[in-house]
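All protein chains of the complex are present and in place, except for one that has been dropped.
Labels run A, B and C following the written order; every chain starts at residue 1.
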Amino acid sequence: MNDWFGIVPALFLLSCLLLATSSRMLHLIRLVALQGILLGVLPLLSEGGHWGIAAVNIIIKGIVLPVLLYMAMKRASVQRELEPLVGYSVSAVLVLLFCGAGFWVAERLPLNSAMGPLAVAAAFTVLLTGLFIVAARKKALTQVIGFLIFENGITLFGIGMMRHHELMVELGILLDVLVLVFIMGIAVCQINREFAHIDADKLQNLDDLPDGEVKK
Amino acid sequence: MTVSGLMTVPLLAALLVWILKGRLLRTILLSAAAVHTVLTGYVYFKGEESIVLRGIELGCSVREFGFGVLAITSLLFLLVSLHLCSWLKSDARAGELRGESHGMSKHTLVSLLLLFLGTMTLTALAQDFGTLWVAVEATTLASAPLINFHRSKTSLEAMWKYLLLCSLGIGMALLGTMLLSAALPEGSSLAFDAVKNADPQWFKAAFVFCFAGYGLKTGLAPFHSWLPDAHSEAPAPVSALLSGSLLNCALLGLVNIRDAAPEGLTGFCNGFFICFGIISLLFAAFFIIGQKDFKRMLAYSSVEHMGLAVLMIGFDCGVLVLLHMAFHSLTKMMLFLTAGNILLAYGTRKIEAVTGVLTRLPRNGMLWLAGMLLICGTPPSPLFFTELVLVKQAGILWGGVILLLLLIIFCAMAYVVIKMCMGSAAAAEFPEIDCRAEKLTRIPLLVLMLIIFSGAALMAETIMRYVQ
Amino acid sequence: MEKCEMIRFIFCYAAALVFCPLLAGIINKVKAFFAGRCGVSIFQLYFDIFKLLKKERVHSATSNWILAISPLAQLGFIMAALALLPLGLNISPLGFSGDAVLLFYFLGMARFLTVLAALDTGSSFEGMGASREVQFSALAEAAVFALLALLAIHTGTLETGVMLQCAGIGISAWHTAAVMVLAGLAFFVVLLCENCRVPFDDPETHLELTMIHEAMVLDYGGPDLAVIFYGAALKLWLFASFLVALVLPESCFAGMVGICCYFGGVAVTAVLIGIIESIMARSRFLKLPQLLTGATVLVVLALIIQIFFNGGVIK
Partner (left out) sequence: MLLYVALMIIGVGGALALLCGKKHRVATLVGAVSLFSGAAAGLPAMFMGMEFESFFQIPVLILGIAAALYSPGYLAGHGSERSNVYWFFLNLTVASMLAVTVFEHWVPFLLAWEVMGLASAVLVMFDRESTAARKAGWLYFAACHAGAALLILYFMFPECNVYLSLFLVLAGFGLKIGFPLLHIWLPEAHPAAPAPVSALMSGAMIPLGFLGIFKFAHFDTCICLEEYMAFLGWALLILGVAGALGGIIFALPQNNLKRLLAYSSIENMGLISIAFGLCFLGAAAYDIQERVDDISEMVLFSFVGGIIHIINHALLKGGLFLGAGSVLKMTHTLSMDKLGGLMRRAPQSGTLFTLNAAGLCGLPPFGGFIGECLIYYAAFFGVMNGSGALRSAAVAVLIVMALTGGIAVAVYAKAIGAVFLGEPRSQQAADALEVKPLMLTAQYLLFGLSLLFIVILAWTLPEDIDAPLVKNIAILYAAVVVLIAILLWAQRILSRRGVRKSCTWDCGYAKPDARMEYTGTAFTQPLSDLFDPVLKVEKKLIRPETVFPEKASLDERVSDRSVKRFWQPLTELAVMLAEKIHHLQSGNLHFYILLILLTLAGMLIYAMMRG
């Protein structure tokens, strides 16, 4: 049993590395789906895991959300992230740094759970990678994926801490994420329709710059 | 019973509107709003113990912080929905005349609004951090499509930024909530009442994340980036709600996390509140100077007032925060509605393109001017009194800084508003719309009266107290 | 107030009213003497006034009541001011503590009327004259009040009569003498300015562009001009009286001697003016403010000496 505790976080770390270096949307979506399934499975490995929540988690994060993303991808016809703000090799290095930071933090936290430091370190890495992807990628869809990764990281952190919310709250959180991704998906399609591209980078019409300033 | 009623009424109404596709729209909206208000009033007067959610104990006889927010929200929603129906017609007419593309359908708007009300009610009624988080996130989701009512490029952009940034922020708040639960002894719940003996180290981390998360939703600088976009792009009634109600709901998160601080950390927390309050004032001041868009100006004024509210929390001003929030909400709502009317008539949000409002739309001009004065805390605005107490609490140094920043904000806002109101107006493009905009002043006028009378009563009472 | 003194004062006042046109005659005689001419009669101004009084009045069609009443009202204010001065070195029965301010404000009112009357005609030359008049008088006023401050410190009183009597160039201490010399000098400058004498203004000039006072009264003729001539002469008398009382020491103030000293002093002042007019030319207008500021500076210098040596700071 204990081996699983080691393997799952390691898988998360690996997924982070792949996420940060992949440019194809489809890969990203698949990886996110993988993360979602892992998140659903993980609590079951420990004692006191709730089967219902696990099932809902797997269904929503592992299946529904990736499908939604896939549909949005198809509708908006984006295949890959072409010009990221931060290059892929640099991204990989950064993820390694995040990983290091995650371990550094996890070591210092007063943890007493069995899953312990590894899960927390992985959680931090995932979380930071998510934030990084939101900040460093131009396509709106990638940003949605980044947000999902961020959210996964938080959830992983919660699992690592062995803290469980009440059932309603867990479900509420899931529902929120679901709706959020749904709306974002719609928004991505709308942006695609209106702007003929989904570079979030080009969404710069609303500003307070003084007149006549050239936008950077 | 009542509590569940408060929750279910808006949700049911939303569903009903959605199903009926616009039939009986007005009736459903108004009755739902009215029922909600009545229920809120009922709760207030009956004082049901079961709904005692959590009152912040700031040494004053505050009934319920959450309840206060609920009451503000409910009242505001009623007023806005009264305004909404005629506004929708005028807006549609204006769009028709100007040949603009059709926006969101009416019933979608209304059902989303009702949903929005439901989520805000949930926020106000939340009893623990988990529910609070879910509710706050839900408000984002319900309100985001509202911003895109007109389906223009810019409003889409505003919605996107709103969604992404707020979700990010709320994600931080989730992390903070997780950390908070880690800070508590094993097995304890996250109910506001129960959070007391948190581990200081963990709590600090939790506090920072929660503060950043809810602070982002509250629109504290420098987390405010989404706010001016969203508030300016949303249609006027929605802006009124966003600024008047939603920010208060988010502030609830800040209030609660501060209240959860273990002993010895209150000072630490207050430091954050004061620091971000001042930064918000500073940002608001300098963004209002040289502002080109009058709705954005109002949005920055909201940043300012959230900064003030946060300062009041930081300086332990007690029940004052609620008073400030209430009157800020009312005044700001009135201003947004008036701004909507001006936008309707002039067809632009550009300050430089708007002159002579007093001549062309006398009532709106009057409201615009009066609203600006009131929001800046000129007596008889009740905000004057709250700001007075804040300064007193803050001491001469911080008080001086606050007053200076408020002065700058006043000067900048007054410059814009006076410039818009005075001067000669170009002939009306569509006299019909002007006429409609003038007719749309009923609710703002009512609110203005309400504010002025309560302020005047407050003033008369103060004077009487000292004259004797 | 003793009856005798009162009578003496009234006598001196009447004498001033009667003899004031003589001053112009004296000045002209002195100037003629310096030019080697025999000059017009010393009573010429009387003749002029009588001649003018017989003529008809001509007023500009543009003008209003101000032009009409101005000459006589001015005269009234000058007469009132004169009544506050110690004439014949007798203290005025009308004097009271602080009357100096009133005295100079009466003169100010007279000037205000002159200026308004000048503007009333809408003439370009008269506007020019008025403009110059207000400029110089504002500066002269500063010098006068500095002088009054000096006298107040010097004598410890605020009644003009007493103040002037107690002052005077004595030989008691060098610094008192110095102070009074400076004060007298400064006041003489003010006198020249206020009465539009050389180097401030040339009363003999015929070129309107260089006039001050004469430019302001260009539109007057006949009886009005007579009153103005007379008023100007009376004003000169007033300033001369002030100067005499200021400069003469307290010892010359008794009885008939006092009266003689007084009339003699006034005449000497006229002679002095005449000498200055003979040996100097009118200054450029741009220089005149400097002259007046110079007068103020003299008084302030005197004040410093006074305060420093006669107590004040050290006291």
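Here, a contact is a pair of C-beta atoms (placed from the backbone, for glycine too) under 8 Å apart; a residue touches a chain by one contact, two chains touch by 3 or more.
The model shown is predicted, which means the values in this text are computed figures rather than measured ones.
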item	value
Omitted chain - touching chains that are shown	A, B, C
Touching residue (missing chain; options C:Ala15, C:Leu218, C:Val271 or C:Ile305)	C:Leu218
Listed residues B:Gly5, B:Gly347 or B:Gly423, member touching the removed chain	B:Gly423
For chain C, residues in touch with the removed chain	53-66, 68-69, 72-73, 75-77, 79-80, 94, 96-99, 101-102, 105-106, 108-109, 111-112, 115-116, 119-128, 130-132, 134-135, 137-142, 144-146, 148-149, 152-153, 156, 158, 208, 218-219, 222-224, 227, 285, 289, 296, 300, 303, 307, 312-313
Absent chain, residues of chain A that touch it	85, 131, 134-136, 200-201, 203-210, 213, 215-216
Residues from chain B at the interface with the omitted partner, ascending	160-161, 164-165, 168-169, 172, 200-201, 204-205, 207-209, 211-212, 216, 222-223, 225-226, 228, 268, 272, 283, 286-287, 289-290, 356, 358-359, 373, 376, 378-380, 384, 388, 391-392, 395-396, 399-400, 403-404, 406-408, 410-411, 414-415, 418-419, 421-424, 459, 462-463, 466-467
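As a working rule, only the chains that are shown with their structure count from here on.
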item	value
Contact graph of the chains (line, ring, star, complete, other)	other
Core chain by centroid distance, with centroids computed from Cα atoms only	B
Distance-maximising chain from chain B - centres being C-alpha averages	C
For chain B paired with chain C, centre-to-centre distance based on mean C-alpha positions, whole Å	77
Separation of chain A from chain C, taking each centre as the mean of its C-alpha atoms, in whole Å	99
Between chain A and chain B, centroid-to-centroid distance (C-alpha), Å	31
Contact footprint of chain A on chain B as seen in their complex	128, 130-131, 133-134, 137-138, 140-141, 144-145, 148, 151, 153-154, 156-161, 163-164, 167-168, 171, 174-175, 178, 181-182, 189-190, 199, 201-202, 228-229, 232-233, 287, 290-292, 296
Chain A residues touching chain B - in the complex, by the definition given at the top	110, 127, 131, 134, 140, 143, 147, 150-151, 154, 157-158, 161, 163, 165-166, 168-169, 172-173, 175-176, 179-180, 183-184, 187, 190-191, 194-195, 200, 203, 205-206, 208, 210-211
